[in-house]
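In this view, the complex is presented without one of its protein chains, the others remaining in place.
Labels run A, B and C following the written order; every chain starts at residue 1.
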Amino acid sequence: MTNYSAFELLRHAVSGRPWSRAWRNPEPKSQYDVVIVGGGGHGLATAYYLAKEFGIRNVAVLEKSHIGSGNAGRNTTIILANYLLAGSTEFYGHSQKLWDTLSSELNFNVMFSPRGQILLLNSSEDVDGAVRRSNIMLRHGIEARLLDRAAMQKLVPHLDYRPTARFPIWGGLLQPSGGTARHDAVVWGYARAASQLGVDIIQNCEVTGFLRDGGRITGVETTRGRVLSKKTAMAVAGHTSQLGEMAGLRLPIESHLLQAFVSEPLKPLLDHVIDFVSHGQFYISQSDKGGMVFGGDLDMYNSYAQRGNLPAVRDVASLAVSLMPCLGRVRLVRHWGGINDMTMDGSPIISKTPLEGLYLSGGWGYSGFKATPASGWCFSHLIARGENDRLSAPFSLDRFARGATIDEAGTGPIPRLH
Amino acid sequence: MAKRIYPTEGLATVSEVTYQPSTTVVQYHAWPQRYVEMAGTLAAQYKLSTSPTPGKAVCGAYASLLRVHPQRLWLVGGDLAPDVKPDLPPDIGCVQDLSHAWHTIQVDSSIASQLLNQFVSVNLVPQHFPVDSVALTPLHGIGVVLWCRPGGISVLTPRSFAQSIWHALVETRRRLPSQKPL
Amino acid sequence: MRISCPFCGERDHSEFTYGGDASVTFPELDASLEEWNDAVYIRSNPKGVLREKWQHSGGCRIWLVLERDTLTHSISQVEPVRLTISELVK
Partner (left out) sequence: MTAFRFEVGGALDRDRPVEFSFNGRRLQGYTGDTLASALLANGECLVGRSFKYHRPRGIMSAGLEETSALLTVGRGASATPNTLATTEELCQGLEAYSQHCWPSLRFDIGVLNQLFTPFLGAGFYYKTFMGPGKTSRSWMFYERFIRRAAGLGRASREPDPDRYENVEGFCDLLVVGAGPAGLEAARVASGAGLNVILVERDFQLGGNLLQETVPIEDVTASAWLASRERDLRASPNIRILTRTTAFGIYDHGVVGLVERLQRSPGELDNTARERLWTIRAKRVVVAAGAIERPLIFGNNDRPGVMLASSMRSYANRWAVAAGKSAVIVTNNDSAYIAARDLAKAGIFTILVDAREKASGSMVDAALAADVEVRFGRVPLRAKGRNGVTGLQIGDPNGGHAEIIRCDAIGMSGGWSPTQHLLSQRGVRPVWSDELAAFLPGETREPIRCVGAASGVWGNDECRDSGRAGGAEAAIALGKTIVKPGFPPAGGWDNPIRQHVLNSIKGKAFVDVQNDVTLGDIILSTSEGYDAPELLKRYTTLGMGTDQGRTSAVNALALIAKMRGRQISEVGTTTFRPPFAPVSIGVLAGSDPGQRLYPTRRSPVHNASISQGANMIESGFWLRSQYFPQGAESLEAGYQREMRMVRRSVGICDVSSFGKISVQGPDAGEFLNRVYVNAFKSLPVGKARYGVMLRDDGLAMDDGTCWRVGEFDYLVTTTTACAGKVLSWLEELLETRWPDLRASATSVTEQWAAISIAGPRSRELLEPIITGMKLDNDAFPFMGVREGKIDGVDCRVARISFSGELGYEVYVPADFGENTWNLLLTGVKGLGGGPYGTETLDALAIEKGHIVGGELDGRSTLDDLGLGRMASGKKPFVGSVMRRRPELCNDNRAQLVGLVPVTDGETFEVGSILCQQQDLSGHGLGWVTSAIESPSLGHWIGIGMLNGGLSKWEGRTLLADNPIRGVRYLVKVVSPHFIDPEGKRLHG
């Protein structure tokens, strides 16, 4: 695998030599130390850190379609670490740090752009909440600045500051290190780096069942034959319940439909990521190619359809225009849906399972993309050592029975409300 | 005696959008097994030919019965005779006065379906929503009761939302000429 | 999506509020912690036909139970949850 750099680009351009494959495309072996089910960002990151940090290289990532075909390629690419509760703050704070050096770590430009993420504040209660949230962030080494209305008007002049605005802007909580990245590049970057370290990435290989020896999982049945493994890891996001069912797992997860939208490509219009959570939800940023990428609430019912319905489209458009009136004439070019695996408290699960040798990473809700590096980091530690590290310990599967739920939204055991 | 002040008093309007002060809205709720019995007694008590089926209203001399829920009937109309205190035996059901909670905005039949179908996703054209039809559906996300009357469609709206809905209907009516009728 | 409320007729799904998996039976208030933990937290979350609850919160406000395919969104067998009012909706 040749190194990526401007020099290599020059050499290939001059010599006309073709570039080799970014990741190897081997036939699946019959036996691995670790099999990871799911070739999205989380599965590939886990494989990479297993090989890089723990030297475990006899690893296979099994993907039923092509890598990045699930939620990894369907999200709105936002990265932030303004979580409030113990467990979440530390985990997403660590992920934020990993993002900053990810391109050089993987030798693949994932275009991580810390352009600043702003949480809009639309009432005095919102300001009070932002004081607490920003204090927690600062006390965890995550940069934060509280902007008042005048500072917001200078920073993002084309939000709606008119007296007739439906959601008056009282201020904003700015996380300067928050921003966006190119989601596909994260998948390809981890795949290439993992493949270089010996990890086999097997596409078009769907897992159809688990191999068991009493209470122990010993491998998987796939559409390309049987694969034995000492340890098996699940990282299939929206399909966590389906895979879990094959192993007889009973999980606190519902898969909901989350739509995302992109506009026609425009010259620079918005330099920050804007988040609005006061009434319903709306988030928007501009991709480097110029499209406005935005999204909102779930479609509020269980679904695997990956295509949304008109009322949710209209609600997101209504919030977009109410908050940033100039978006009225900008045209939507494409809208699609992902399968949002939301747990009963809205926080993820990185955990052993009642079955020996089977490990679960799932329930990522709205936070999957931003968690990719830390998820791979912690899940690889759990698989390699058989124990959660400090960062992922709070996200155990048994937290619900123990009453140690981590409910950022405070809306209780209703997945669609998180 | 204090004077009732209605939520849309003094607001600018257009000819086709008017406020209908209906002074009585009383909800009769029956336990599942006792609904049919209640419906019969109420129809007789208010001298109506029959009690309304789902999505229908039955009009009488001064008061009408609207079917707004499988177990509920709404008595809507003018002033009740002072001695008449709506009540139901507890083993049949319960009564709740909502006369101040629901206020009626009427949209003239000339533009009723064209105007209201900019807000409401129930087909209100006359052949699908004839006189004495009743539909419960959201308008701007608020549950309202639509009731087709000879003069137009009445929109029963919760009191606190009345001014917002009134404003939306009046403003939209002003821009209607740009449209061909449905 | 379009859901046909037995009382009000066919309406957009945005008039309804999702009530979640109807196959979950909530135990008696003083049942065991395990029974309550299962009812509150564990979901089958099928990719296929799911029996689920909706409330017609924007209309007549009754609670419905129906079967919907979570992949194709085809809906069937819509009826009130409270069986005793099944006759009253006709």
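By our rule, a residue touches a chain if its C-beta (ideal position, glycine included) is under 8 Å from a C-beta of that chain, and two chains touch if they have at least 3 such contacts.
Computed from a predicted model, the values in this text were never measured in an experiment.
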Whole complex considered, the hidden chain contacts A, B, C
Among A:198, A:215, A:248 or A:290, residue touching the chain not depicted: A:290
Touching the left-out chain: which of A:151, A:393 or A:409? A:409
Touching residues (missing chain, whole complex) on chain B: 1-7, 27, 29, 31, 71, 90-91, 93-94, 96-102, 117-121, 123, 125, 128, 140-142, 158-161, 163-165, 167-168, 171-172, 175, 178-179, 182
Against the chain that's been left off, what residues of chain C make contact? List them. 1-2, 12, 17, 19, 26, 28-33, 36-37, 39-40, 53, 55, 57, 61-63, 72-73, 75, 80-84
What residue numbers in chain A mark contact with the hidden partner chain? 4-6, 8-10, 13-14, 18-23, 25, 65-69, 73, 85-86, 89, 99-101, 103-105, 107-109, 111-115, 123-125, 128-136, 138-141, 144-146, 157-158, 160, 162, 165-167, 184-185, 188-189, 203, 263-269, 279-280, 286, 288-290, 305, 307-310, 313-315, 317-322, 325-336, 401-405, 407, 409-413
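Please note the rule applied: only the chains that are shown with their structure count from here on.
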Between the Cα centroids of chain B and chain C the separation in whole angstrom comes to 28
Roughly how far is chain A from chain B, centre to centre by C-alpha average, rounded to an integer in Å? 49
Calculate how many whole Å lie between the centre of chain A and the centre of chain C, each centre taken as the average of the chain's C-alpha atoms. 30
Going by the touch rule set out above, which residues of chain B reach two or more other chains? none
Which positions in chain C are in touch with at least two other chains? 12, 14
For chain C, which residues are in contact with chain A within the complex? 1, 12-14, 17-18, 20-21, 33, 37-38, 40-47, 50, 52, 68, 70-73
Spell out the part of chain A that touches chain C in their complex, as residue ranges. 239, 241-242, 245, 250-255, 300-305, 309, 311, 344, 400-401, 413-416
Residue positions on chain B within touch of chain C in the complex are 32-33, 35, 54-55, 68-71, 121-122, 135-138, 141, 143
